[in-house]
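Working notes for the structure below.
Complex shown without one protein chain; remaining protein chains in place.
Chain IDs A, B and C follow the sequence of writing; residue 1 opens each chain.
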Amino acid sequence: MAIALGANRYGKSGIRLVTVDRDGERHAFTDLTIDVRLEGVFTPAHAEGDNSAILPTDTMRGACYALAREEPVGSPESFGLRLTAYLLEAAPAAKRATVSLLQQPWERIAGDHPFGFTRAGGGLRTAIVSRGRDGDDDDDVEVAAGVADLYVLKTTGSAFTGYLVDRYTTLSPAADRILATSVTATWRYTRLGLDYSQCADEVRRAVLDAFAGHDDSQSLQHTLWVMGEAVLAACPDVGDIHFSLPNQHHVPADLSPYGMDNPHQVFVATDRPFGVIEGTVTRAQR
Amino acid sequence: MAIALGANRYGKSGIRLVTVDRDGERHAFTDLTIDVRLEGVFTPAHAEGDNSAILPTDTMRGACYALAREEPVGSPESFGLRLTAYLLEAAPAAKRATVSLLQQPWERIAGDHPFGFTRAGGGLRTAIVSRGRDGDDDDDVEVAAGVADLYVLKTTGSAFTGYLVDRYTTLSPAADRILATSVTATWRYTRLGLDYSQCADEVRRAVLDAFAGHDDSQSLQHTLWVMGEAVLAACPDVGDIHFSLPNQHHVPADLSPYGMDNPHQVFVATDRPFGVIEGTVTRAQR
Amino acid sequence: MAIALGANRYGKSGIRLVTVDRDGERHAFTDLTIDVRLEGVFTPAHAEGDNSAILPTDTMRGACYALAREEPVGSPESFGLRLTAYLLEAAPAAKRATVSLLQQPWERIAGDHPFGFTRAGGGLRTAIVSRGRDGDDDDDVEVAAGVADLYVLKTTGSAFTGYLVDRYTTLSPAADRILATSVTATWRYTRLGLDYSQCADEVRRAVLDAFAGHDDSQSLQHTLWVMGEAVLAACPDVGDIHFSLPNQHHVPADLSPYGMDNPHQVFVATDRPFGVIEGTVTRAQR
Partner (left out) sequence: MAIALGANRYGKSGIRLVTVDRDGERHAFTDLTIDVRLEGVFTPAHAEGDNSAILPTDTMRGACYALAREEPVGSPESFGLRLTAYLLEAAPAAKRATVSLLQQPWERIAGDHPFGFTRAGGGLRTAIVSRGRDGDDDDDVEVAAGVADLYVLKTTGSAFTGYLVDRYTTLSPAADRILATSVTATWRYTRLGLDYSQCADEVRRAVLDAFAGHDDSQSLQHTLWVMGEAVLAACPDVGDIHFSLPNQHHVPADLSPYGMDNPHQVFVATDRPFGVIEGTVTRAQR
């Protein structure tokens, strides 16, 4: 039987890299979890068991630590740029190297401790750097950034009414409800050489302000759009932004069996099932 | 600022549907977790807060239970076919409905109890049915099936040698090692109307037998290829199969500090980081 | 301010030990996750930073691998006996060493493959060995064994009626319902030197048979009692057995809004909140 190898990739997941920068007594540190993937022409490894083109995933792991020693890690985006460049150099059969980085944010204890830290709230910072072999460097590198697990909730300013009703629809319209989600978003930059940490801060602030400030949300889709618009307005170097928003439902408790009303005070937070809204907001073509 | 809505979809995740079929004293039951997604023209909901084209995700949930009452659930694939047909009928703005189903397998207690069950091993069964609005039904429906979390391990018959060595490579070649992974695979059928449960059994058996029987595996990529080949040989209605294979590393414990050798007897199983091998095996074009 | 150290213990969690036994072509292997704890007089380490009585947790880890090389691991109970003996010998300040072991069961692929395995269903096997320093060995060692994550469900033979009703009770009585739980149980042996693997099999079988065979269960408490009774009847060397049973609720879907009845066919499986029933069944004192 004749068979062929279709799309394929391989790499290492869950590389945990922590680096400490010392400036006398005052330390800074970076906490990253890194995934690496290579795509390319790896048919001999699959079809013939010939590993001569395979850079071991253990080497990808080792390279993270070595590169972090050669130069300070800096932003996740800049480390991803360095790591993808190394990978394409090391693995000639690879046509594309993609590195996903997740940064756990920490803050100084008591606001200003020189070397003591506690995990900060506000979600995780992410970055994805993808570098292809063809073309010149600037053209064939894509840098995306993101946030993950950014939990937000508002206690009013959200409705869900006027939806399609069919034979299986039993949901009651809500003129005023709790809206809660965990924002996972990824945005793509239209050029390189940015101050990525500043951009990430600006996007994060735009997302939070738009979520809270959008006081006539008609749906999570509506809020997604408003958040996307705010990000594109705030950050000229962002080309588009993709959101994945689970709807963390809060249902008013039915207290009528106890002879009580419930004027939007007591809610049941539910886990499953949950709505999911996904969409990309992009700059319009002219 | 002019902005536009790019790719978007929405739906419900984590719908837990359990159905019992009674044939006198002897019962059968089906345990499904279902995700639903709609894609289509939902710009007014995003840009204007106009929900008139939005089928609520709560209705998707309700429809699962109602459809399960109207007719027996049957295989995950056949239920997905019914659910996607309903969704396109109910939501005129939707261009495509996709339903992912995960079935937890159970087996009868003591082999033959009429109504007592315990969770079976051997991973989860999955199915993905995607139905587009255009074209006639047979042409615009795609049925895929899969397994997830199928843990396999072999204690010999696996090597990893002859790989690319660069300045960051420290891994030692292994002529004989433990190979372990958790198989997640999805295969696409080339036609409809199959006995999907029988097909799923055949694929699962082919995967297991190929994994164990491939006694000169040179890498997880090599094993992926052999498993894919076995599936395509066993199941003429499978067009291609995609594997995602985490490499669950088992490293021989270094006992030399204790003055002991370790002739492949004692291993450290590690969690992170871990290799990941992903690839599709397809029938060759002639 | 005068302060004192109360109850304290320390150790290593999550030691992953896998061993392979080779008998020619036919291999067996053991997959353990081990937690170690020491209790004793460790006040100087806490109050003065004096580590001279502290056996490093890294040594506990290393000892697992070394002991596994010195002699075959055997049952989790027997390995726990060896490991606790070592720990008390190595750490003079320790008054008690406790080792908890979790064994992942695997079965041979295709029923009889010599070296290929897949994870078996039927829950995990556990053991807890606790050894005190005082007294002779037989008196001051306690061996307990268990199962964890043993999922069971029956589609009939379970009711819940006649319960206490107060002002906040809205639950409807159920004369026939689905009963589902994930059994976690720990039983204590009254003597040492048993065939622990055979005992574990017998207890597991007694639990499953009693769960399924108890066809007039009035509650999960009632089922707990019947399972406990069956275990004590089947295994004369078991002194008592403790169960922790989450009630994995399956609620009949309310299809009345769709004009449908639901004669115990379609159920919603819910995650949270969930009932929990915990209790010990012991041999009666005479």
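By definition in this document, a residue touches a chain if its C-beta (ideal position, glycine included) is under 8 Å from a C-beta of that chain, and two chains touch if they have at least 3 such contacts.
Predicted model only: the values in this text are computed from it and were never measured.
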Considering the complete complex, of B:10, B:168 or B:211, the missing chain is touched by B:168
The one of C:12, C:82, C:119 or C:250 in touch with the missing chain is C:12
Logged for chain B, residues touching the omitted partner chain are 167-168, 170, 257-258, 271-272
Note that chain C touches the absent chain at residues 1-16, 35, 37, 42, 45-47, 49-59, 61-63, 66, 90-91, 160-164, 166, 168-171, 216-219, 221-222, 224-225, 228-229, 232-233, 240, 242, 246-247, 271-286
Omitted-chain footprint on chain A covers residues 16-22, 27, 29, 31, 62, 65-66, 68-70, 106-107, 109-110, 113, 115-122, 150-157, 178, 208-209, 211-213, 250, 253, 255, 257-258, 260, 262, 264-271
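By definition in this document, only the chains that are shown with their structure count from here on.
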With centres defined as CA means, the chain nearest the overall centre is B
For the C-alpha superposition of chain A onto chain C, the rotation angle in degrees, rounded to the nearest 5, equals 180
Whole-angstrom distance, CA centroid of chain A to CA centroid of chain B, is 24
Taking each chain's mean CA coordinate, chain A and chain C are separated, in whole Å, by 38
Rounded to the nearest Å, the gap between Cα centres of chain B and chain C is 30
Residue ranges of chain A touching at least 2 other chains are 168, 170, 271-272
